[in-house]
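Removed: one protein chain of the complex. Kept in place: all other protein chains.
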Amino acid sequence: MGKGQDGHTELGLKQEDLLAMHRFMLLARYCDERQWALNRQGKAPFVVPVSGHEAAQVGSIWAFERGKDVFCPYYRDMALCLAAGFTPKDVFAGLFGKFDDPSSGGRQMPAHWGSRKLNIITGSSPISTQILHAAGIAYSKKYKHEDSVVGTWFGEGGTSEGDWHGAMNFAGIHKLPLVFFCENNQYAISVHESKQVAGRVYKRAEGYGMPGFEGDGNDVLESYRLAKDAVDRARAGEGPSLIELRTYRFYSHTSDDDDRTYRSREEVEEWRKKDPILRFEKYLTDADVLDDKGLESMREEAKSDVADGVKQANESEFPDPSTGALHVFQEAQ
Amino acid sequence: MGKGQDGHTELGLKQEDLLAMHRFMLLARYCDERQWALNRQGKAPFVVPVSGHEAAQVGSIWAFERGKDVFCPYYRDMALCLAAGFTPKDVFAGLFGKFDDPSSGGRQMPAHWGSRKLNIITGSSPISTQILHAAGIAYSKKYKHEDSVVGTWFGEGGTSEGDWHGAMNFAGIHKLPLVFFCENNQYAISVHESKQVAGRVYKRAEGYGMPGFEGDGNDVLESYRLAKDAVDRARAGEGPSLIELRTYRFYSHTSDDDDRTYRSREEVEEWRKKDPILRFEKYLTDADVLDDKGLESMREEAKSDVADGVKQANESEFPDPSTGALHVFQEAQ
Amino acid sequence: MAEKTLIQAVHDTLQEEMQRDDRVIVLGEDVGARGGVFRATMGFLEEFGEERVLDTPLDECLIAGVAIGMALDGLRPVAEMQFADFIFPAFNQIVSEAARIRYRSNNDFNVPMVIRTPWGGGVHGALYHSQSIEAFFAHVPGIKVVAPSTPYDAKGMLIQALEDEDPVLYLEHKKTYRLIKGEVPDERYAVEFGVAEVRREGADLTCVSYGLMHHFCLEAAEKLAGEGIDVEVIDLRSIYPLDIDTVLESVGKTGKAMVVYEDNKFLGVGAEVAAQIAERALFDLDGPIVRIAGPHVPAMPYAPTLEGWFMPNPDKIEQEMRKLAGF
Partner (left out) sequence: MAEKTLIQAVHDTLQEEMQRDDRVIVLGEDVGARGGVFRATMGFLEEFGEERVLDTPLDECLIAGVAIGMALDGLRPVAEMQFADFIFPAFNQIVSEAARIRYRSNNDFNVPMVIRTPWGGGVHGALYHSQSIEAFFAHVPGIKVVAPSTPYDAKGMLIQALEDEDPVLYLEHKKTYRLIKGEVPDERYAVEFGVAEVRREGADLTCVSYGLMHHFCLEAAEKLAGEGIDVEVIDLRSIYPLDIDTVLESVGKTGKAMVVYEDNKFLGVGAEVAAQIAERALFDLDGPIVRIAGPHVPAMPYAPTLEGWFMPNPDKIEQEMRKLAGF
């Protein structure tokens, strides 16, 4: 945890922050477990897991001001989107492709997050395109003299596309209020980091004239701390930062993948021991924020919220086929 | 010059190297002056100047083994291509778009170099595409256990495209026998380096796991020294390097440009004083390689070779229109 | 009302739009001090400052992606691609992102951006400064593609593009930049997309084209008039949406159709026009649907002999018109 048992106070976090952060991590974890179960039952053809990344996501978004700042996440960021305002029902409406999926009304695959209301910019499948949108939005904020900060998230695989390079370069040149977060889980589907990234991601920051940091993405407070410093710098007009949060995904890349072809069971086990949620639970009890009973009741509450979300999403409808032709362009008024 | 008056001996260069290097710089300079004159006379609709870059180009290619190593230059590299085997006649056949233009038989604009015979890979207009070709060729050389080294050249503007990023990353991952040369003349047409490159080009090397160096591109021996070390490392299996050679172009970007809109005359004058050819002439006299008479006769010889080249290219034919449809695909045998 | 060249019309309109709406911002390579390599943004830097007249790094993917971000945040970016031939690094951002964002977000987001770019040949630009790109993008649902051929339309369609709530690819034929002059009203007006213009009426043959070719077709038609061949010449102006009704109406009258375009023939815009005629007006026809287009080679070569060989020109068009009229 790096800062001892009252690390969070030093970071300016209150108990209610800790509880809320923990709640979103739990919600994400249980949504994930439920979506896999639904997948096995044949009720969800496609699943993108988040487990393992919860701390990196919740910690980093916690540094932003919701309602004012803007987020360009990627498909892995379920915990982040929950913390930004998605409900479990929203997640499952997307999973099932129902008409009230807030991201796309059932048009996109699950985990293609987006919501104008929540300042989560619509995402697509092609990797890393959102990073340039983030740069454009950050430029616009600066141009309009709004003091919003933009955050964008991507995997270490995402750093390979030209879009990443362009956005880093542009943000560096214009000292944009933008924070780049790399959730480095060491694999892009099956491709190991060593075949993906020459050198190290965070070390590239200097070449773009911005500071780069590496942190433990399984530590929600460390993720928060690095993010907070970067967001503060950005808001103060001191420009962009790159933060690399090392983590691991517990499951296969998606339900279409089988990670046994490329990751040893030992390696997966090793990382499961570093479970960011277990780790934060230990912090919470050590810091006397919660006792075992408190932890347990938070778990129960989160589970039940997730179950409710599944139920509501289940009861909702598929989009009407007659709507398929709508919204290619603005409809004639 | 950095190394004092016998710098070249320490670098392993013989007098004949120096004379040849000087000759190619002169040829390039006079070709350039002639093509501008032809442009003014309405005899060459399009001109890409090289003046100012001669030392960076000749110095860097001198570190390679011609006939064995492979070159992926860009349009600015006339001096480099002359040193690699182009004749002045070849240059002007390309300038006029004649059938015996070795690069393209008059199909491409001038300065789109290429020659299978000379291991100069065909280049195009879209910036930076050649850098990935260089990476693929370097991979192929390694795959085939040939000990050729590949060199690729580009402007600082060229570092902005995703192709550059991809090639740097790929070369770093696979420790390819490849040297990247950035001829940084501080402008991409009118766009100043400060709006083009966040941070510094050579400093980006580390982020790709390779060494990066900065050198004075108006110093042919320094350009050679940096290139030689890098080529040696590459040939020894120690992987790629990035070398940034700072220089300046004396003329407008091309004959379609007018640099007075974006460069002060003072700045241009300042850099003209650092003329790489004058500088090398001083070195050659200081090192007693040539006296003034020797310099003068080299100039005369180069000028007359250029005049001959213009004459020959003038006498040659335009491609026959009936050939326009050929070579889209391999012709049926 | 003043007579302007096409490039002047673009320049002045953009300037006026920037004066009236500070959401409008231009970005691209050399749009600043240089004023654009074709001078479309000449003087803008001085007038609007470097934040609104943004010289970007040499990265078209960045230009498009950043413009999308600006549009998502409420600005009206006008992104310049220095030459149409260099738009391809931005293909993914334009096709996968700009064009799909409204649809994929179920109308939650939209991308009101304009991409301007000089296209077309006949200027000794060789393979990479002469290309036609309209067919690639007109094929993509979610983006509009327009190609004004007169200064009047250049103004009206640029204003329309800026008012559009969706991405517009606005193509400027570079050979027409200074070649084509025309009256441009001072007041602000929009030219609707998806409305073709019959610029010459005729009874014998319908000729459909756009861009520089449209002017060549008019020229050819004028010559044939002397021979008593009366060609109706339609300027599509907008490639997508395509005003097929105007074309069909004309074909219903003339019974003969040809499409002239500079792009290579295969899957060029003429293919779609011909296919729609063949689908909807087959029995109006008393001659084959003729397409005159560039040969199937990768854009036009540099040598004057080869460039001439590549380009459709008024003579070639005139011959084909005569042939079809006599069918």
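The chains carry the letters A, B and C, assigned in the order they are written, with residues numbered from 1 in each.
Heads up, the rule we're going with is that a contact is a pair of C-beta atoms (placed from the backbone, for glycine too) under 8 Å apart; a residue touches a chain by one contact, two chains touch by 3 or more.
Nothing here was measured: the structure is a model prediction, and the numbers come from that model.
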Partners of the unshown chain among those that are drawn: A, B, C
Contact partner of the left-out chain, one of B:His53, B:Arg76, B:His133 or B:Arg233: B:His133
Selected residue (touches chain absent from view) among C:His11, C:Arg34, C:Arg76 or C:Arg100: C:Arg100
Listed residues A:Ala20, A:Val268, A:Met298 or A:Val328, member touching the removed chain: A:Val328
Omitted-chain contact residue, chosen from B:Arg34, B:His53, B:Lys89 or B:His112: B:His112
Residue ranges of chain B at the interface with the undisplayed chain: 70, 101-108, 112, 114-116, 121-122, 124, 126, 129, 131-141, 143-144, 162-163, 165-167, 169-170, 173, 326-330
Missing-chain contacts mapped onto chain A: 45-46, 97-99, 104, 106-110, 112, 124-128, 157-158, 160-163, 188-191, 195-197, 256-257, 261-262, 318-325, 328
Missing-partner contacts on chain C, residue numbers: 61, 85, 88-89, 91-92, 95-96, 99-100, 103-104, 127-128, 135-136, 138-142, 240, 242, 264, 266-272, 274-275, 277-280, 282, 285, 287-291, 296-299
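Going forward, only the chains that are shown with their structure count from here on.
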Per Cα centroids, the chain farthest from chain B: A
Rounded Å distance between chain A and chain C, as computed from the means of their C-alpha atoms: 41
Chain A and chain B: spacing of chain centres that average the CA atoms, whole Å: 46
Junction residues of chain B - those touching two or more other chains: 160-163, 195-197
Residue list for chain C, restricted to those that touch at least two other chains: 56-57, 59, 61-62, 89
